[in-house]
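Written out below as structure tokens is the structure these notes cover.
Note that this complex is displayed minus one protein chain, with the remaining chains in position.
Then we have chain A:
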Amino acid sequence: MIEVVLNDRLGKKVRVKCNDDDTIGDLKKLVAAQTGTRADKIRIQKWYTVYKDHITLKDYEIHDGMGLELYYN
């Protein structure tokens, strides 16, 4: 189990517990459950790389305690 921090820098910062073999799509669903924003309106990125839904956290080398950027669309 790992914990990642997602920050939208507009006042929402959530810590999410997840497995490292979860996909980004799963992570979005978990964030949606915590924040109340629809999962398909969430975009997760790091600098200019927009993370794709079907790729796992492990493959993006997301580790425990890492921070990700949370955007909406």
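Please note the rule applied: a residue touches a chain if its C-beta (ideal position, glycine included) is under 8 Å from a C-beta of that chain, and two chains touch if they have at least 3 such contacts; residues count from 1.
Criterion: contacts and distances are computed from a predicted model.
Among the names given as "Vacuolar protein-sorting-associated protein 36", "Anaphase-promoting complex subunit 4 WD40 domain-containing protein", "Pre-mRNA-splicing factor 38" or "60S ribosome subunit biogenesis protein NIP7 homolog", UniProt records the absent chain under the name "Pre-mRNA-splicing factor 38". Along chain A, the points of touch with the absent chain fall at residues 1, 17-19, 22, 26, 29-30, 33-34, 38, 40-41, 43, 50, 52-53, 72-73.
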